[in-house]
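Have a look at the structure below, then the notes.
Removed from the display is one protein chain of the complex; every other protein chain stays in position.
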Amino acid sequence: MEVARFWRTTGQRYQLTGEVCPNCGNKIFPPRDVCPACEHEAKTPYTFSGKGEVYSYSTIHAAPEGFEKYVPYTVALVRLEEGPLITAQLTDVDTKDVKVGMPVEMVTRVLREDGERGMLVYGYKFRPVLAGPR
Amino acid sequence: MRDVSIIGIGQVEVGEHWDKSLRELGYYALNAAMRDARIQHIDSLYVGNMLAGELTGQEHIGSIIADFAGLRGIEAVKVEAACGSGAAALRMGYVAVAGGLSDIVAVMGVEKMTDRQGNTVTSALAMAADGDYEALHGLSFVSINALLMRRYMHEHGYSKDDFAPFAINAHANAVNNPYAMFHSPITQKQFTESKMIADPVSLLDSSPIADGAACVILAPTAIAKEFSEKPVRVRASAIATDSVAVHDRRDPLFLEGGAISAQKAYSMAGIGPADIDLFEVHDAFTIMSALSLEAAGFAPRGKGVALAQEGQITRGGRIPITTMGGLKARGHPVGATGMYQIVELATQLRGEAGKNQIANARLGMAQNIGGSGATVVTTILESGN
Partner (left out) sequence: MALMKPVRSVGIVGYGAYVPRYRLASAEIGELWTDGNAITPVKQKSVPGLDEDVATMSIEAARNALRRATGVAPDKLGAVWVGSESHPYAVKPTSTIVAEALGATPHTQAADWQFACKAGTEALQAAIGFVGSGMSDYALAIGMDAAQGRPGDALEYTAGAGGAAFLVGPAESAIAEFEGSVSYVTDTPDFWRRQHERFPEHSGRFTGEPAYFHHITSAARELLDQTGLHPADFRYAIFHQPNAKFPLKVGEDLGFTRAQIEPGLLVNEIGNTYAGSSMIGLTAVLDIAAPGDRILLVSFGSGAGSDAFSIRMKETVDHHGAPATRDYVRRSLMINYATYSRFKENYKLN
């Protein structure tokens, strides 16, 4: 992956930092600077909780370049609790155990590496919620 | 604005053309269309193509093909809108002729995919998706359609097997299309047992990638009869867009771009879905057929699959689709696909579809979809007879 492209989106990928619209309060991810709900300029950073639920999912057996070693892996659309849908991989779960509506949480993982010499690309994935003590 | 007609059509068989380069494929289709229109010269060439740079290492293919075809000096450019490139090029050619800037225009869709293999092609196709927010996360183009299909099944209560009629119909129609990649009908049982690629999308939900080229010649309707006994009028050509990423859509299960472009096209032609005699859908995956039927107003939300189950999409049904095999069985040379749809519609409207002829077909529509719905081109053609 291109180094500068990697670097300029670090906040989004590591922390799930999007935006909140100062006009209508709409939470936006990925950040897009213009609120899709009211078209007001929206550049106020907002970090999402990382909680959400599976909206849809699939398993990839034929991977694009750079993802070959991870097959089979599960991809999903996740509905974040603040509203937006997000596309990401699911991790630490077997596809047969995934259900639409399953609660998931964001974790930061290696998305891919650029060969043995290249950069490691870290970013968000989601996994079944690992509940702590009550 | 001038009325525009198709005065010539040409295509090469969709398939694995190991012995032909992109420029040769393009030239053969162009040559066939020019012979069909009985012309020696064109003013402009619009080439719809998605992946020439990525898969053949060659961009700048407008000039390459024009020169190879012996047309050095003419205006020639490439038009790109992912898998919607073909019909997008038609729109550009239509604008040029309708606007009076060109008289005789060739519009081509061409794609050469078999020079590269496996995950190189998978990665290239994923460029139709959002690079930073879909492809970066390892999503293939198939898997994006799988996400849509799973959610559709979940919301509308269908099983995977319910999608079989789309594939069965496409294969049945391809049998009689000499330009189609496949000529073998399939059964419900074969569909059910088909290999899973990206759950719930299996092999028989998916269209095969291939090499191909298809071309039409456009001219003002006023002079169309000079070139063709059976000119086909372009009643509408409309492009609409949506977010590239599925997650950015207002409703992922509704092709807003499809609905907007269909509405634009209907209003250009002054007609509605009830007037359409056949509909070439962009059945890259079975789910896309359902979503396109719904967006274009042929089925209510969630009823696209039901329409197919009721037999309404076959040649004798209410709205025949994929009448020459569709992407599923004619094959899907991505940037060329939209022009294959146009050539097939014209074939039907000229009454030359042989065993697949839709009786009394007067108005035909095509929806060519770029990505998972980010570009949708709707074209409406009318028989000139």
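Letters A and B name the chains as they come in the text, with residue numbers starting at 1 for each one.
To be clear about the criterion, contacts are C-beta pairs under 8 Å (C-beta built on N, C-alpha and C of every residue); 3 or more make two chains touch, one makes a residue touch a chain.
Since the model is a prediction, treat every value here as computed from it, not as a measurement.
Trainee: List the displayed chains that the omitted chain touches in the full complex.
Mentor: Every shown chain touched by the left-out chain: A.
Trainee: So which of A:Ala37, A:Ala62 or A:Val107 would be touching the chain we can't see?
Mentor: A:Val107
Trainee: Touching the absent chain: which residues on chain A qualify?
Mentor: Where chain A meets the chain not shown: residues 10-11, 14-15, 47, 68-70, 89, 91-92, 107-111, 120, 122, 125, 130-133.
In this section, only the chains that are shown with their structure count from here on.
Trainee: On a C-alpha centroid basis, what's the spacing between chain A and chain B, in Å?
Mentor: Roughly 32 Å separates the two chain centres.
Trainee: State the interface residues of chain A toward chain B in the complex, per the touch definition above.
Mentor: Interface residues on chain A, with respect to chain B: 1, 5, 9, 30, 32, 36, 55-68, 70, 73, 75-77, 84-89, 95, 100, 111-112, 121, 123, 125.
Trainee: For the complex, which residues does chain B have touching chain A?
Mentor: 118-120, 122-123, 126, 130, 132-140, 142-143, 146-148, 150-151, 154, 196-201, 245-248, 252
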